[in-house]
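Removed from the display is one protein chain of the complex; every other protein chain stays in position.
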Amino acid sequence: MTATVPPPPVLQPGGRVLGTALDPPAPSRRGRVRSRTVAAVLLVLTVAAYLLFRTDGAADSSDAASFRFFDSVRDWVDANRDTSPFFLYGFNYVRLGVRLLVDTVHGALTGLGFAGLVAAVTAIGAVLAGWRTGLLALGGFLAFGVLGLWEESVDTLVLTLSAVLLSVLIGVPLGILAARVRWVGATLRPVLDVMQIMPTFAYLAPMTLLFLIGEPAAVIATMIYAVPATIRITALGISEVPPTAVEAATALGSTRWQLLGKVRLPMARTTIALAVNQTIMLALSMVVITALIDAPGLGQNIVNALQRVNVGAAFDAGVAIVILAVVLDRITTGAARRTRLHRPARQRRTRWIVAGAALAGVVLIALVPVRETDLPAYSFAAPVNDLVGWIELHWYDVTEGLKNGISAGVLDPLETVLVTTPWWLFVAAVAAFGTLISGWRAALIAALAAAGPAALGLWQHSMQTLATVLVAIVITMAIGVAIGVFCARHDRLATGIRPLLDAAQTMPSFVYLLPAVALFGASRFTAIVAAVIFAVPPVVRLVERGLRDVPPTVVEAALSAGSTPRQLLWKVQLPMARGGLLLAANQGIVMVLAMVVVGGLVGAGALGYDVVAGFSQRELFGQGLAAGLAIVLLGILLDRLTQGFHHSKRPRG
Amino acid sequence: MTPMIEIAALWKVFGPRADRVVGTPLADLPRAELRARTGCLAAVRDVSFDVRPGEVFVVMGLSGSGKSTLVRCLTRLIEPTSGDISIGGESVRAMNPKRLRELRRRQVAMVFQHFGLLPHRSVLDNVAYGLEIQGRSRAERHRRAAETLALVGLQEHEHQYPDQLSGGMQQRVGLARALATDPEVLLFDEPFSALDPLIRRDMQDEVRRLHAEVGKTLVFITHDLAEALTLGDRIAVLRDGELVQVGTPEDLVGAPADSYVADFVRDVPRSDVLTLRWIMRDPAPGELCEDEPLSHRTVIRDAVHRVLRAERPIAVVDGTERLGVIDADQLLPALISHHRQVPV
Partner (left out) sequence: MRSIRTAAAVALIATLTACGGATSGAGEDKPSAGAKGTVNLAINPWVGYEANAAVIAHLLEKKMGYTVEKKELKEEIAWQGFETGEVDTIVENWGHPDLKKTYIEDKKVAVDVGPTGNQGVIGWYVPQWMADKYPDITDWKNLNKYADLFKTSESKGKGQFLAGDPSFVTNDEALVSNLKLNYTVVYSGSEAAIIKAAQQASAQKKPLLFYFYEPQWLFAKEKYVRVKLPEYKEGCDADLKKVACDYPDYVLDKIASKKFADGNSTAYQLVKNFTWTNDDQNLVSDYITNQGMSDEKAAEKWVNEHEATWKPWIPAGS
């Protein structure tokens, strides 16, 4: 049955698509010894240079040239928003168009009324993905009413759907082009890389500059966040179409358009459906964050709860988000799976009849005068807040001790070292070590990215953020690898933990701040905790998959040679899963960075705070924008170094 | 009789600036050296042959010999580097894209090693694909597709999907798809090499039967000598992109052009392929023969029974003309000159 069905693409949790990772050949023994020596020499040199040249780590000026530049850009835009042709005929029209789209979607969804919308989603779920999913959708949407979050949930759904619609309209054609036209693919690749490394937070301010606040800016920001996945997965699907089918169709005399419409697109449709699924998931998590620039919906509840440190209220909204995510996910994956099934014409006709009946049913139900307020109400707020209160009271010494211990013992020393390192030494070290582990190309990009923050005048803040990120990554990897190894070795545990991981990955980063802030107050450690919670699930997943991908024949061979389970893990499985582990580290870093930056909302300071302050204080706008840029540069720096690690161990030359 | 397909001095060179190779001294270099010097790979080198209407023409070679490239050059699925191709008297290389599509749609169809079926279409719609892209009406193309499916014995399966069929059945669909547009020429690119031996033999029978029924011109690519010998009216042997020998199966086995071909056919049971013509001797003066002569087209194996039973040599004749005689002395060496039975 599955012989000619393309396998689902390998997705990173961030929606990044991986090619097939070929196991790089091991470097020669002599090469390894030599590179170890070089590394040791470099390390000694770096330490010596640091001791010689370390600075006193003076604070960043609050008046760097880059800030003034961005401020002047803002002033220009403010002054010319209604006169410059860029805005009159460009951005403002985009804004109007998106506004129209949002209003249309909103009108369509709310026009159905409460009963009608619930019935419609149930029917769509049932027709596209089976009656089980239909029931899930029914229960989920009723739950929005029960939680008292109906309107907010619908608003979030409206923004998500609008952004997904745009992403698909733009992303699918671009994906096709990227797969079919070499230069388009080559041009898009680095752009998409940067877009995916960019922490969500960093581009909210530029969005408001171009599109002001409100739904259009939110939808566009969401689209920017989600569209790389659409493009990448679509391109993957198109390029994975078996060349034999294309050749056969060509040999029968198909035109280019016939090839696209009758061969490539239909054969890639399962993958494209998956692309839509990923796009929806990413869009949903971003839409919530856009509450910071006045997007309506569940995000507002979370922002509100954050401001009042009301974990219970956030919990309700978080539950609603997870429900929405699960319902949308099940419907779209169900629909994607259906695209693989072949059913005889008669059954297909039945489906049309069912769909028609469902439509009639929806129309009828929409006329029933039931409102969401007629449902019984329930809120998790009180019990959750009680629990949080209890923990605060009884665990205070533990949480405080943990926070102070890690802050004073690890974070502060690391931060001091980084902050007192002269920028040129840091750049040189990045370049040298980068060349060693990732090749000169990646090292050059990384070094340029490392020099950027210094040029922007945000050296200290960048190094502080980097220190927090590094500590969070170490903790994330330690926990993630441990759980991943455990899951890979205990099937039952893995099945038990999977739904948890699913739910965790659908939560927007934002939501994790709350429990962290309730337990640890406002501090850098809070951001570390939130980042660890946020990044551990994908790391667990990648580590588990890496371990499970070790060929069973190798494991068998090792076992028959008499390996103990521990030897098997350390000598066979972990070394062979190196690719998966490095990938997990790379992915973990990108996610940790995104979260640490959001931590600026709860006292993590440094770049994240600059960004938050940038869109809350007029005179700090320039600094905020510069900080956003610095964050992107940090992301590129970390990503290049670790990605290079993944790709570079091929023989050079 | 004008040939159906004419190939003259065809070259296909892959690699950077491939067009600089042909017609220069570089073209005379052996493959490996050319590759080392220029980075170019000459997949097809100066190949010329004709295919007659209604003929089954087999191109045989080991993998990497350029045979698949050669067959793709015929309809420019791969663009040749130089040389001439004409099909039905019309130059293929001179065709504009529109005319080329017409050629592919109506005159030449192809069957592929890995079938190349479209998994999202039912069997019927796969077979109808060629007609669909010509813009035929739904009813017409389905009628025609159903007829063709019946021809290959799949009338029961038209609403199934390719991945519900066995490999052999999938290739029948591929065959039906090629036949559906009623082309003059069918190209087969190693169509049965992905199939089990037993199914392969069935399919070869199927091709022979269809060839007898519909009488198309067939160009058949294979790396399997036995298949070539069974199906081919004539066989072209390709090595490193170059044509080594073109001839009937008998020619190849009886008179290999060089040691490469000889090596190839070494294990072929000669008695199964060669006719008496190849082993008969001139009659000794005044020698008496059996009453009943044998045709010179008789395959050796079929003559064994009679020759060994005969007391005297048997005459070998072409019609009434006596070409030579044969007796056990000629026959026995031909029978034992091989040690392994090759399945045919």
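So that you can tell them apart, the chains are marked A and B in the order they are listed, and the count of residues begins at 1 in each.
What we mean here is this: contacts are C-beta pairs under 8 Å (C-beta built on N, C-alpha and C of every residue); 3 or more make two chains touch, one makes a residue touch a chain.
Please read all numbers here as calculations on a predicted model, not as lab measurements.
A.B. asks: Touch partners of the unshown chain, restricted to the chains that are shown, please.
C.D. replies: Among the chains that are shown, those touched by the missing chain are A.
A.B. asks: In the whole complex, not just what's shown, which of A:Leu117, A:Leu174 or A:Ala291 touches the removed chain?
C.D. replies: Reading the full complex, the residue touching the unseen chain is A:Ala291.
A.B. asks: Pick out which of A:Arg36, A:Arg308, A:Arg371 or A:His490 touches the chain that's been left out of the picture.
C.D. replies: That would be A:Arg308, which touches the missing chain.
A.B. asks: Could you tell which one of A:Ser66, A:Ser153 or A:Thr208 touches the chain left off the display?
C.D. replies: A:Thr208
A.B. asks: On subunit A, where is the contact patch with the chain that was removed from view?
C.D. replies: 62-63, 78, 81-82, 85, 87-89, 92-93, 95-96, 99-100, 208, 212-214, 291, 293-294, 296, 300, 303-304, 306-310, 403-404, 407-408, 412, 517, 521-525, 600-603, 605, 609, 612-613, 615-619
The rule we apply is simple: only the chains that are shown with their structure count from here on.
A.B. asks: Determine the centre-to-centre distance between subunit A and subunit B, using the mean Cα coordinates as centres, and give it in whole Å.
C.D. replies: Here the centre of subunit B sits 56 Å away from the centre of subunit A.
A.B. asks: Across the complex, what residues on subunit A touch subunit B?
C.D. replies: Of all residues in subunit A, those touching subunit B are 1-5, 242, 244-255, 258, 262-263, 266-267, 269, 342, 344-345.
A.B. asks: Could you list, by residue number, the parts of subunit B that touch subunit A in their complex?
C.D. replies: My answer: residues 75, 77, 101-106, 108-110, 112-122, 129-130, 132-134, 159-164, 174, 177, 181, 187.
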